[in-house]
Every structure is written in structure tokens, then in C-alpha cells.
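For chain A:
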Amino acid sequence: MTASLRLVDVSKTFVLHNQDGAVLRVLDRLSLEVEGGECVALVGPSGAGKSTVLRIACGNYAPDWGRVLVAAGGRATDIACAPPRAVLALRRQAIGHVSQFLRVIPRVPAIEVVAEAARLAGSSPDDAHARAGEMLDILRIPRRLWSLSPTTFSGGEQQRVNIARTMVVPFPILLLDEPTASLDAENRAVVVDLIRDACRRGAAVLGIFHDADVRAAVATREVACATLSRAA
Partner candidate 1 sequence: MTTATAPAGYNFAYLDEGTKRMIRRAILKAIAIPGYQVPFGSREMPLAYGWGTGGMQVTAAVIGASDRLKVIDQGADDTTNAVSIRRFFARTAGVATTERTAEATIIQTRHRIPERPLREGQVLVYQVPMPEPLRFIEPRESETRKMHALVEYGAMHVRLYEDIAAHGRITTAYGYPVLVNGRYVMSPSPIPKFDNPKMDMMPALQLFGAGREKRIYAVPPYTPVRSLDFDDHPFAIERGDQPCALCGSTDTYLDEVVVDDRGGRVFVCSDSDHCGERQEAGRAAPARA
Partner candidate 2 sequence: MTEAPLLRVRGLSHAYGSRIACSAVDVEVWPGEVLAIVGESGSGKSTLLNCISGRMRPGAGEVLYRAKDGREVDLWQASDAQRRLLARTELGMVHQNPRDGLRLGVSAGGNVGERLMAVGARNYGAIRATAAEWLARVEIDVGRIDDLPRTFSGGMQQRLQIARVLVSRPRLVFLDEPTGGLDVSVQARLLDLLRSLSRDLGLASIIVTHDLAVARLLAHRICVMRGGEVVEDGLTDRVLDDPRHPYTQLLVSSVLPP
């Protein structure tokens, strides 16, 4: 079985209890499929629920309704109702999620941040370290920064560490939330190459790419989010 991600009839509503019970309906019976080797770009206006889709796909948000089927490594799991430890196991080995912001413990060096992801996916400490170094080189993080905490880095550098942390593991499923947002042209090109490599090795990629050039370069298919949420 190749990797794939399927959202079936997924609905998501936020009830803001502390703001007079305001109800935000974000997704209504959304269905969507990403097969291995595909890169699907979510498009749509701000607030259409693009990020919500990615967060539901990695178990960060829980849908009110519907199934989120993650197939990887010969097993399919409905992440919407899987126990927390199963979701964590999927995130270690199957689902890579590049968020818009890097969240790390202060004082942990950049190289360790990246190596830890590889270790969690099962690499030996030495191997993880070596691969973290390669990935930081690819993403053009100067070596003098490797031993520093990324909390001290510029926005672009932080984002590249964030990408390195995901790309260091050959995840079968990748969720990318504006991976190139704060990057310059050269670094954007590097990230585009990484995404294309991932597709070539069979990863199922679902992403939000604000930059039209990047989107054109990586996406095999586009799905409009506003349309999606009304699709039956």
C-alpha cells in the first residue's frame, strides 16, 4: 500500500465559549484525497480553513465529524479517533508537518532540534546527527549557527530550521503550511527542490503555498478550499 491521505466528510466548528458562545463553522463535510507522489495545493481566501485542514490532518485539531484516514507503512489509521499515542507514533514516523512558526525549547542548538526529529523516527544518534547536518547544509544554514538555539535566528533562518526538522525524515505524508513564506528567492528554490524530491520518492504532499510561483513549481493539483467545504 502506498502512502495516502483521505479526508472524508470532515466538519469542523469552533465554539468560543468565552465570547458569548460564538460559533465559527470552518469546514462542512469536506472530502479530499492525496495520493502518494502527488502535491495538492490548497487555495482559497484567508479564513477559508486551509490551515485548519492541515491541522486536522495531523491530529492537531479534532474534527466534529468525519474521518481522516492516514495510510502509511502498510497501515491505515483514522487520526480523528485514534488514541493520542497512536497519533504521536504517526507524527514520529509518517506525518511531517511544517507549521508557519518554529516552536522549540530555548537553548537547544539548531543541529539538535533537527537531529531529534530523526532520532524520534528511529535513527541512531550518530546517524541522526549526520543527517541533520546534511539537511542544514542543504537549507544553507551557516555552520556557525548550528550550535546556537534557533530562537536567536532571523525569521527566514527559523523557518529553514523548521523545514529541515521535517525534511530530515523521509515522511510518507507531508503537510506544509506556507513553507516558503519568509524565504528569499534562492532559499525558495531549495525548498521547492526538496518538495519535488519528496513527491518523486512517493510522498503524499498537501500544502498551502501563498507564492504563486512556488505553487506552480510544486503542485500537481490545486483544490480550492471554499469550494471544498461546500462539496457534498
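Criterion: a residue touches a chain if its C-beta (ideal position, glycine included) is under 8 Å from a C-beta of that chain, and two chains touch if they have at least 3 such contacts; residues count from 1.
With respect to how the candidates were assembled, all candidates are chains of the complex that A comes from, given by their letters.
Keep in mind it's a predicted model, so treat the numbers as computed, not measured.
Taking any copy into account, the candidate from 1 or 2 that touches chain A in the complex is 2.
For chain A in complex with candidate 2, the residues that touch the partner chain are 14-18, 55, 59-62, 84-85, 87-88, 103, 105-108.
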